[in-house]
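My structure is below; once you've seen it, I'll send some questions.
What follows is an incomplete set of chains from the complex, kept in their original frame.
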Amino acid sequence: MMRVAIQGATGYTAYELIRILLRHPEVEITAVTSRSDRRRLDAVHPALAGRIDLELEDLTATEIAERADLCFCCLPHVASMESVPALLTAGLEVVDLSADYRLTDPGVYERWYGHVHTDPTRLGTTVYGLPELFADQIPGQKLIANPGCYTSTSILALAPLICGGYIEPAGIIIDAKSGVSGAGRSAKQNILYAECNESISAYAVGSHRHTPEIEQVLTTASGKDVDVLFTPHLTPMDRGILATIYATPTKPVTQEVLLGAMREFYDGKPFVRVVEGLPRTKDVAHTNYCDVTVRVVEDRVIVLATLDNLIKGAAGVAVQNMNLMRGIDETTALIV
Amino acid sequence: MMRVAIQGATGYTAYELIRILLRHPEVEITAVTSRSDRRRLDAVHPALAGRIDLELEDLTATEIAERADLCFCCLPHVASMESVPALLTAGLEVVDLSADYRLTDPGVYERWYGHVHTDPTRLGTTVYGLPELFADQIPGQKLIANPGCYTSTSILALAPLICGGYIEPAGIIIDAKSGVSGAGRSAKQNILYAECNESISAYAVGSHRHTPEIEQVLTTASGKDVDVLFTPHLTPMDRGILATIYATPTKPVTQEVLLGAMREFYDGKPFVRVVEGLPRTKDVAHTNYCDVTVRVVEDRVIVLATLDNLIKGAAGVAVQNMNLMRGIDETTALIV
């Protein structure tokens, strides 16, 4: 039985993580932390009533390590890189759900996040936890950088076609639509119900921080210099991301060839489904699946991908990473 | 041309008020205030782009009076009773949209709002601005207490049947469902999109402040000692209130008799529609209408009423009150 802690357990991702871990046969949740909240966990997440008997605590890395073998770090960026080194030093394995260990270049981090990275030596050596691409690097790692939600959607959509040489690596347009839970659980006026409901809008046009992450990982995976224009949209729904991606084929190609390339790429990967219909976010909600498909329209390739931003985009892939780190079957607790 | 100011212009009610006043042929909006916000009005309410050229200012009552003849006070309770006396002293007519001048008994105010009323002499003398009941008292007033949204829904549903002696004044159960805009525009976790969407729940069970207001006004209107149990619910929609009300008939009665009594009561009242079907909040959204109907089921009377909490429940009735205060046709700017 692995003992697991969750650092920063008040948000939506932490909630989903707890729910998945509660059904994991080889895991026991032993600690949940918050800097300022001292309530019972089921007061913060009423859906957990009767399911877990823990209170939020403010624990040091050493205290966490006394109770747990592995820690999911659900802190916001910056806070995460202040905490992770101590967790590792205390002997914990860590899955970090923030952005702090995803980028490999401290300069790129500083430019996009506006903070000097205080743990730069771990950048470039930390494995990026997207199992569909990097599963062989994950077993045995002590620290995994869990991917961003938009990033996973975009990469899973594009990797087969870029790696296979079917589409140009540059000039890719990613038009992504996300449910509101992706913006977190902190009280902010722009994510109030009466602001978001009955409304769709773009945000962070040309400046969303998942842009360099998408480019970096696809470049690493394909060996080509990938360049994307990424535009996120706030969509009136709780959860789900749909990425509609426009690319240029390297040479004339049919939809069937591209679907075939996708199927081959994801053969044996349990959580990516290459579908023939146009994917709906509803069909992956509350699951660890990513649905992808592709269309050829005149001289363009359109790739469509959906996933649940809180599950396959965050908590689900985090458990998938934990499973792989520990040599547990990758799908454990993740297919319901 | 009447010059009108709005005190506290950053919320949803103020926005709706501005939108209505912009189409009012006899009104010019000359000032909009905020204690702390100095933005242009269309930065705060982007839907007003190109429609109004004002900036939020922090103005004293005297400064407001230099620019306006009438002021809509959209401050929260307590703040309102600190502001209204000065507005009146400065010579302004005032429609107060807070709860501060609705109750007649300072002791009741203190018990439900937890504050000593600092302007008690105006309680009991301020006219309650529900035109369907008190239209004859409104013309010429200098201060009108604009009714609460749940209150108007409940009173408009019940007044014909209580005043007509058709139902018992005690033991009335009001089960009300409101859209989320009723909770205001301040950033609070419980009204985030991802908390409210896909969820309905009761709140303030047995303790909502509209309870004494409903009882007081119905008691005043009917001369009977009205007693209600009021339960509000937060419903996943922007706007709209549905009240489902359960009462006991004083003697056996048919639905047709009750519908007839309602029609007679509201004859000549332009904004209450006695409908035969079951009212939907959608059909009154963005209007100043209140739709009401009634059913007799075995030995119970069920009254159903809908209105838009921001319009007929707040900004619309405020303009209706202004029209009546000034001798302008009651419906001006209110039927679109």
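Labels A and B are assigned to the chains in the order they are written; within every chain, residues are numbered from 1.
Going forward, a residue touches a chain if its C-beta (ideal position, glycine included) is under 8 Å from a C-beta of that chain, and two chains touch if they have at least 3 such contacts.
Every value quoted in this text rests on a predicted model; they were computed, and no experiment measured them.
The total count of identical chains across the complete complex in this file is 4, with 2 shown in place.
What we mean here is this: only the chains that are shown with their structure count from here on.
Between the CA-based centres of chain A and chain B the separation comes to 45 Å, rounded to the whole angstrom. If you check the complex, the residues on chain B that touch chain A are 12, 179-181, 185-189, 191-198, 236-239.
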